[in-house]
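Omission of a single protein chain aside, the complex is shown with its protein chains in their original locations.
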């Protein structure tokens, strides 16, 4: 039954997450201005706050599904701040999502407790994962994979404990030859370098990885299937399935911050005497109120697309289209919302005395990583047009 | 020297055109509701008004150039109404623009006094003129061209005296084989049929032409050059040059109506007590005033792109890029402006008691005919990227 | 619990309404628009679906099913997918009857609702919009003055759906007694067609949805008894009534937008230019994907507002969001849909031209249906 009400359990948990998030927010500016430092494993205040995820026990059928509540928690955490959390996000890296989606039972057990980043992009391949040049060659004698190549824009790449990285077993096989591998930090020939200087999400490190004859155990092939499927058999789809949760989650990151931006802006506008109450048609409003309310509606719309994608996942239904819709919508919405909030507040909105300008910078990545808005649009268009890549690229 | 002031001559002429246009406007609703009828050759009031173009004599260097004043007059006429004019627009059809741009001296003299439509689009070729299927074959014995094919969406195709139509001398030559021909109504094998029922511009007939072994004199090849230039030698550009004036002019048609829409909307809003005065920053305005002023600024921006393209033409400078810019900008602006005016006025804006809803329908063609917005964007992009058709299509 | 799942019953209703709307409404839509008239018998045909009566209480002869704003939103989307003009005409009785049922006294329900539980289409409607630019429902200009036990109504209304045949009008006005401001200050009065001082115009000529008969009302010192005031001395919950109508309008816009999208997709695949289907061009393909994104967004906002109404919460904010958001996006989708068809979009052979006009009308109106 269609329902948008949260259970008391859900509400309690989200209230708690927001309380934690507000504590973390106090550190947001510091780690933005001090780009060379990483936030600590756990904030000093962490001892005073039990972990939110511990509250996940004892959930009932009245409560929202795991994926849905996961998205709501993600938004609430990022409403505090994108990069600074009460505790380092064990198990919430993008690589962890891949592990959860495609890993074997054994792999999930062994790696689930580590923070895993995800390494796809290479200097030459942009947003096109099928152009991956990094190679993985099996050394049958030692039962090891030998990895060679370079990955860029690896989010949380410095502080992660390991990585899910994409490499090709056979370049001539195209997309079908691409596999994911689990690589732990410290593996021989795995070099982490070059923390990028960025517009935003500065505390959230973005690394470059170089693999030079890097050897990893044979069982580190994610999902364990070594054979190269025949072209067109959908083998690549398994790799891509990962995105069905990471895409909505990425949107949720951004939407947490855009919600924070709206809340700040509301406070300022109301403080300046602007009436933002609901009821009147748009013509009955001031220009500022009309603009603000349109941004709020956009936030709501984007959040709902994220929850929809997660809901389908909880139902065990396919959500490839919906995941891309939420990512495209979220990525575009957070640009509009944070830009609009600064526009509403004027020069004060562009001051580094407030976090709004930081959120404006931070959210800008949303429409870029995990597949740009253009990539999402291609996926959506191919789906509704029933086109393959050769028909629409 | 950069200047946006009109000379007294210019002002006087435009005032006069607007006076005429207001007379014509009285008939606008009638010919919209009575789609089967065409407006008369000249309105009853025509005797009371000398022709505006007669005032073109005696212009000085203080006055705007011919193309510029032509655009301003076009906007002023269409501010009255798109389809109904004091007199049938002798010499202002799209075909006349082609004649002016590419005709020989003799052709201009012979055909200049006729209203010429322009026939490019065919049932199968959409917005792609290089796919023209209509053929022209020279009968050397009779010194006649023999035309065969069908043309659709011929604006003013019923009431025009003749047409500039595109046909290919040699399909295998692609774009290079395409030539323009002057065909007079009444030519044997030239059939005018099927007045389309349309969303807007209902008085302005849109015809289908069928040519069946239609014979025309050899000298009716526009520009007179019979040879097929080598591929890539730019022969097709001659044909396309026509658009450098028709594109801004088409935009001017629409912008005249969107200006009328703004004027009507202003009157209504001010009547309802909305303060539209200029001065305050957007935050100091009501939602309605902020929206209205943004539409006004958009109108101004689009008008200026039209005048810029015309100015370059007057200077004898190339304006292919600027013509497409004005068409793309104008086509998009008039959609936004007329939609926005109705939004501002609410249900009353959507009532057929007022002409606003008609202008909203009429202007919608602006972004479609004479090359859709998409086509203009292709031209612009190719120009700034220095790409040819094979690189960007 | 967050859920986007339809009940089995809702799935069945949705499917049935979709078929009905396509078979009956869509088939007749172009002719109805050209003739500016509803097809004969369409209202009686649609009446057999029981859209109004099933959700009225058994005590007045109705089906006694619980009112479900969510189900109604789903129904309205499907009907508008067929044709928005006929969707609105078909559900106009609900607009009136649901308001009586939600806010009326027992006497008012007994007096007015049985008529909607009969075999024949019962025309009645609500008069909200006023013929002034920048109309704001939170600031009505139609007034009700107390006089003795009763009231005197003065003002003008327009775009009153089915006003050519309605036996009763529910006229929204501001009374002196109204407490609060904005939406809370709204009162509603049942005005019979033959009330002295009420002038009903000829059918209005509108840009879009021409098949839908609407009229203007002029109320000059229309004297009404005390019992004409909906809800008696308590009046109505104006915010809730407006939220119902805004949510309904949003649902209609989702339907029209989906109609455009689903027409444009196969068209773009069939139509070739420059050697391939135009859908293979990114500019067209991305326009279509944007439609897909926005039809989703619009629907979830609409459902959220309907769910708030269904759980009897204050739905003012979600309904307002649904209304303003769908208004903008529906217009954009219709506009872009026309552009995808190019010259063919401008011709009255394809339905996109009709939806384009409908969209611009529907997206400036929040008072043509209720959930």
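Think of it as A, B and C in the order they're written, each chain with its own count starting at 1.
Basically, contacts are C-beta pairs under 8 Å (C-beta built on N, C-alpha and C of every residue); 3 or more make two chains touch, one makes a residue touch a chain.
Given the structure is predicted, the values throughout are model-derived calculations rather than measurements.
In the entire assembly, the chain absent from the figure touches the shown chains A, B, C. Only one of B:22, B:137 or B:297 touches the chain withheld from this view, namely B:297. From the set A:24, A:365 or A:380, the residue in touch with the chain omitted from the display is A:365, counting the whole complex. Of the candidate positions A:58, A:186 or A:271, contact with the hidden chain is made by A:271. Against the chain not shown here, subunit C presents residues 281-283, 286.
Mapped onto subunit A, the footprint of the missing chain covers residues 121, 124-128, 131, 152-153, 196-200, 265, 268-269, 271-272, 274, 288, 335, 339, 342-353, 357, 360-361, 364-365, 367-369, 372-374, 377, 393. Against the chain not shown here, subunit B presents residues 1-7, 10, 61-65, 68, 72, 277-284, 293-294, 296-298, 300-302, 304-305, 307-308, 311-312, 315, 321-322, 325, 328-329, 374, 377-378, 380-381, 384-385, 387, 391-392.
The rule we apply is simple: only the chains that are shown with their structure count from here on.
Note on chain placement: the centre of subunit A and the centre of subunit B lie 49 Å apart, centres being C-alpha means.
Contact with two or more other chains is made by residues 282-284 of subunit A. For subunit C, residues that reach two or more other chains under the stated contact definition are 134-135.
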